[in-house]
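Okay, handing you the structure first.
In this view, the complex is presented without one of its protein chains, the others remaining in place.
Labels A and B are assigned to the chains in the order they are written; within every chain, residues are numbered from 1.
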Amino acid sequence: MAMTDEALARKDAKVSDEVAIDIQNMNKWYGTFHVLRDIDLTVYRGERIVICGPSGSGKSTLIRCINALEEHQKGSISVDGTVLSSDIKNIDTIRSEVGMVFQHFNLFPHLTILENCTLAPIWVRKIPKREAEETAMHFLTKVKIPEQADKYPGQLSGGQQQRVAIARSLCMRPRIMLFDEPTSALDPEMIKEVLDTMIELAEEGMTMLVVTHEMGFARQVANRVIFMDEGQIVEQNEPEEFFMNPKSDRTKLFLSQILGH
Amino acid sequence: MTTLTDPPQESFRLSMLLNDTRYRSYTFQFIALIGVFLFIGWLISNAAQNLEDLGQDISFGFLGEAAGYDINQRPIEYNSQDTHLRASIVGVLNTLIVAFLGCITATVFGVIAGILRLSNNWIVARLMAVYVEAFRNVPVLIWILIIFFIMTASLPAPRAFRGDEPAATMLFDAFAFTNRGVYAPKPIWEAGSMIVVITFLLSVAGIFAYRRYATKLLYDTGRLLPTFWPSVALFFVPTILMYFIMGRPISLEYPEMSGFNFTGGMQVRGSLIALWFALAIYTGAFIAENVRAGILAISKGQTEAAASLGLRPNRIMNLVILPQALRVIIPPLISQYLNLTKNSSLAIAVGYMDVTGTLGGITLNQTGRAIEAILLLMLFYLTISLAISAIMNVYNNAVKLKER
Partner (left out) sequence: MSDTPHHSAAFVRTTPLPPAPPPATERGAIKWIRENLTSTPANAVMTVLSLVAIYYVLAFVMPWLLNGVWNAGSIRECREIAAGSGGGCFAVLTERWHQLLFGRYPQDAYWRPTLAFVLLFAAIAPVLFQNLPRKLMIFTALYPFVAYWLVWGGTILTPVFALLGFVVGYVVYSRLVDKSFAMGFFGGLLAAIVTWWVTGFASDAGSGLLALEQVESREIGGFMLNMILGTVCVSLSLPLGIVLALGRQSSMPIIKWICVVFIEFIRGVPLITLLFVANVVLAYFLPPGTNFDLILRVIIMITMFAAAYIAEVIRGGLAALPRGQYEAADSLGLDYPQAMRLIILPQALKISIPGIVNVAVGLFKDTTLVSIIAMFDLVGMIRGPILASTDWNGVYWELLGFAAVLFFVVCYGISQYSQWLERQLQTDRR
């Protein structure tokens, strides 16, 4: 690899030299199946990283390990200086620092949009209900659906639901956001509204790790693109170089498959 | 959840028992286990104390003592001098008899009612709906009692069949419905009857072999043989031929009036019939619902897809709908059999001597061995349940849809 993590991050003014996530020599197995192999990754505060790769390459598993939805068996992960260990308080700290947006939104269907957004601040952060609701309305306004606050998730379109899911994460005031294929369950006409929300978030300097196949988004927003295959990081580079001048054959093949038509 | 090997091992602190995901679950499980043991220990010490106060002990020796009571339906040799153990075994066999008869009859009722309920004949569908709702929503105990009272209170006494102008007559001169039970012809197996039975079994196997051959022929050469009439012929012809060749070795012994009662033939007691039919009709109503749900679950799309391929209705049923519907129907069907078997313990309400009536009833009352008798009784039912669940698991694994 031509450039180190730091060198890549450096090229962008918004990126500070503070380390947000540090993953060293991380390995994970499902039974005997080696899902993640020797992952080394340093993410600096303010970085926007897009992770892509064929299905089954371990990219979702990687970001799910960061907030301990999946356990890893070897290596270390630290988030904002907190080392992810088996201490339950550690896990809680990291989860409240890290927001996550899922492919299938995973909104709570029995709660209204507003309740979806205030639930965790009230119960986890112990914020008074009124204050939590104000915060929730602030972020719902930001994702441009304040008028839906009293509806239930089932009454919203997919794109709206995904924007609520983003607002729900933001209500916890996370310092890092993880996106697990946020647009792949959406109808084509709704992808843009979600991507716009994510771009806006990126412009405000949020540290983001995004698993996606939206290469337009990667070009526009990312300051680093990571290509994974068979549980390994195969190539990473700044978007321009990555798309114009891929180094590895596997990357070339992948890019030709998704950009080919 | 998360285990790490690389970072320096921190020394063990007591608080880690609660806060560390590695130890937390052990802590909880340990507490739960201790709690359960304490609870069981408490129960046992209470029991020990109570038994001591009453001067009793726990012993299964009573099983070897003479039972001293009669059982009116004896599938194996038994008299009142036999042991409690043998009485219990008679009870077990009686339970199995009524459960077996009930399951078969319930399946027949259930399948017919379930299919007819989907019939496009309005009256038939309504009638079946009434049957299903009426029987599902009334306790089975009430049905058992109703049928039992029909058997014992409404039917004539055997002596009504006496005389030149009897008050009651036998059906086909073979069946007598009396308040002491139903008297029916009893088959007498003479030498050579075995051969007839074997012939019959072989011809049934022959039907399956023929059908398999027909399918193979269709696959290999595309020639379709008729299956229905050859099957019917295979079913009847060889057995009847063999019956006459062997010189009619199977005959029927008809019940006859002698004195004030019937002799000969086979007596099926009112209590057995009440239990058998009540359980069958009641469980049949549930099975009907399962069958209906199973057929409805196979989407209309499947029928349309098969029809659009040019299959005719009965082939659609045999090749597309039934194989899929059975997958849905059989698991709840088996659990209905289990329910029926457990409900057969209501035999005690009509005096049918099943295992609950012998071991859990008279034996318990005579010996006072409540803990032991009920423990054995529960173990018996538990064994049956576990055996049936095991069969169900095997079946479920065998038919599991191959899915990604």
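Heads up, the rule we're going with is that a contact is a pair of C-beta atoms (placed from the backbone, for glycine too) under 8 Å apart; a residue touches a chain by one contact, two chains touch by 3 or more.
These numbers come from a predicted model, not from an experiment.
Undergrad: Of the residues B:38, B:134 or B:171, which one touches the chain left out of the display?
TA: Reading the full complex, the residue touching the unseen chain is B:134.
Undergrad: Would you indicate which residue among B:29, B:79 or B:258 is in contact with the undisplayed chain?
TA: Reading the full complex, the residue touching the unseen chain is B:29.
Undergrad: Quick one: say which of B:203, B:343 or B:363 touches the chain that got left out.
TA: Here the residue in touch with the unshown chain is B:343.
Undergrad: Just name the one of B:122, B:228 or B:244 that touches the chain not displayed here.
TA: Within the whole complex, the residue contacting the unshown chain is B:122.
Undergrad: Considering the entire assembly, which residues of chain B contact the chain that has been omitted?
TA: 25, 28-29, 32-33, 36, 43-44, 46-47, 49-51, 53, 119-124, 127, 133-134, 136-143, 145-146, 149, 153, 342-343, 345-346, 348-349, 356, 360, 364, 370-371, 374, 377-378, 381-382, 384-386, 389
Undergrad: For review purposes, identify every residue of chain A that touches the missing chain, sorted by number.
TA: 67-69, 92, 95-96, 98-100, 102, 104-110, 119-120, 123-124, 126, 153-155, 168-169, 172
Convention: only the chains that are shown with their structure count from here on.
Undergrad: Quick one: report the Å distance separating chain A from chain B, using the average Cα coordinate of each chain.
TA: Here chain A and chain B have centroids separated by 56 Å.
Undergrad: Going by the contact rule set out above, which residues of chain A touch chain B in the complex?
TA: 24-25, 68, 71-76, 83-89, 91
Undergrad: So in the complex, which bits of chain B are touching chain A?
TA: So the residues of chain B touching chain A come out as 1-7, 16, 19-22, 24.
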